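A single protein chain has been omitted; all remaining protein chains appear in their positions.
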Amino acid sequence: MTLVSALGVVLSRSVVHSALFMSGSFLGISGYFVMLNAPALAAFQVLIYVGAVTVVILFGIMFTQKPQVRRYRTIINRQFWAGFLVAAGVGCFLAYVLAAENWGDTKAGNGPREVAAFGRDLLGVSQGAEIFTLLFEVASVLLLVAVVAAIVVSRRKMGQGVDRGVRE
Amino acid sequence: MPGVPVQVQQFIDALVSAPPLEGYLVVGAFLFAIGAWGALIRRNAVVIFMCVELMINGVNLTLVAFADYLPGAGGLGVSYAVLVIAIAAAEIAVGLAIVLAVFRSRRTVNVDEVTSMRG
Partner (left out) sequence: MQTVGQQLIITAIPALPALVFFVLALFGRLLKESAQYVAILGVTISLVFSAFALLFVAGIVPGGGAPIEFAVNWINLGAGGNFSMGVYIDGLAAVMLVVVSFVSLMIQLYSGAFMEGDKRFAWFYAVLNLFTASMLGLVLAPNFIQLYVFWELVGLCSYLLVGHWFEKPSARDAAMKAFIVTRIGDAALFVGIIIFWATTGSVAFSDISLAAQSGFIGGSLFTTAVILVFVGAVGKSAQFPLHVWLPDAMEGPTPVSALIHAATMVAAGVYLVARTYDIFVQSPTAMLTVAYIGGFTALMAATMALVKRDIKRVIAYSTVSQLGYMMLGLGIGNYTGGIFHLYNHAFFKALLFLCAGSIIYAMNSYNLFEMGGLRRRMPITFWAMVIAGLSLSGIFPFSGFWSKDSIVASAYDEHYYLLFGMALLTVFMTAFYIFRAIFLAFTGEPRTQGAREAGESPGIMTGPMMLLAFLSIVSGWVGIPPGLGIPIPDYFDEFVHPSEFAVSTLNIEEPSFSFVLAAISVVVALLGIGLAYALYVARPELAGTLASRFSWLHKFLDKGWYFDALYGATFVRFAMWLGKATRGFDRNVIGGAVSGVGRGATGTGSLLQRLQSGGVQNYALFILLSVLIIGIVVGAQYAVIVVGLIVLITAAAFAVGTRL
């Protein structure tokens, strides 16, 4: 489902459809997270991605609205086949390398099943995860900066008219 | 479950048992690839962002898969994945702000038409 949704993102003619396919893909990923013994992460994924990111993207689509297109030519540029070959190459290569590599003794079940363990990991309290204290703080600052930047960049300049939205 | 053939039972066992590590990795790789392909071929800037998100998710998947399957990692890959999500969100915010600004000045989000760096 994840992969099919991803294909849908790429090949859909409508932008809104692409956004919905994207959130479908996110849901699939979140399912994977559950299977990988990281339920808290799955919850995060759904909250942030499916919730916030999708909404933001939809907002973006709304503000930059274009009419629905009929032909693929309008939404796909000239690199279709070249891109396909290169991406397929990268994908196959990565898949093969990752699959063929000997990862040693693997056993499922190492993920932080309990939320408490997950929380302690994330905040840098548990054994061997001390670096995360710093990383957590840095991430917060980064988010702050991103918020400010987003506001600054998308400010309306003096003299610019009201955003009329639709182009024609 | 009683009453079902061995193959079916095996099939069902296979269904519910944990998939091998490589499975997750392959899915992650292909998700990445599809996202890359989309980023290369779509003209709409917002769609390109979406494809970038796909790529990030693919990587996250790989990360978390390793975190779960490799005993020596201590399960920390999950925390990394959280941070990645945070950063991706920040990136989306700023990126969309830029797209909006470009749209305001040029009335287009078609990246083919933003070619000032042609040389």
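Going by the order they are written in, the chains are A and B; count residues from 1 in each one.
What we mean here is this: a contact is a pair of C-beta atoms (placed from the backbone, for glycine too) under 8 Å apart; a residue touches a chain by one contact, two chains touch by 3 or more.
These figures come from a predicted structure and were not determined experimentally.
Touching the left-out chain: which of A:85, A:125 or A:144?
A:85
Just name the one of B:40, B:63, B:86 or B:99 that touches the chain not displayed here.
Touches the omitted chain: B:40.
Could you pull out which residues of chain B are in touch with the chain that's been left out?
The missing chain touches chain B at positions 36, 39-41, 48, 111-112, 114-119.
Since one chain has been left out of the picture, which residues of chain A touch it in the full complex?
Contacting residues on chain A, toward the hidden partner: 77-79, 81-83, 85-90, 92-94, 96-97, 100.
Everything below uses one rule, namely that only the chains that are shown with their structure count from here on.
Distance-wise, how many Å sit between the C-alpha centres of chain A and chain B, to the nearest whole number?
Whole-Å distance between the two chain centres: 6.
In their shared complex, at which residues does chain A touch chain B?
2-3, 6-7, 9-10, 15, 18-19, 22, 25-26, 29, 32-33, 35-38, 40-41, 44-45, 48-49, 52-53, 56-57, 59-61, 63-64, 66, 74-77, 79-80, 82-84, 86-88, 90-92, 94-95, 98-99, 103-112, 117-118, 121-122, 127-129, 132, 135-136, 139, 142-143, 145-147, 149-154, 156, 160, 163, 167
In the complex, go through chain B and note every residue touching chain A.
Within the complex, chain B touches chain A at residues 18-22, 24-38, 40-47, 49-51, 53-54, 57, 60-62, 64-71, 73-76, 78-79, 81-83, 85-94, 96-101, 103-104, 107-109, 112.
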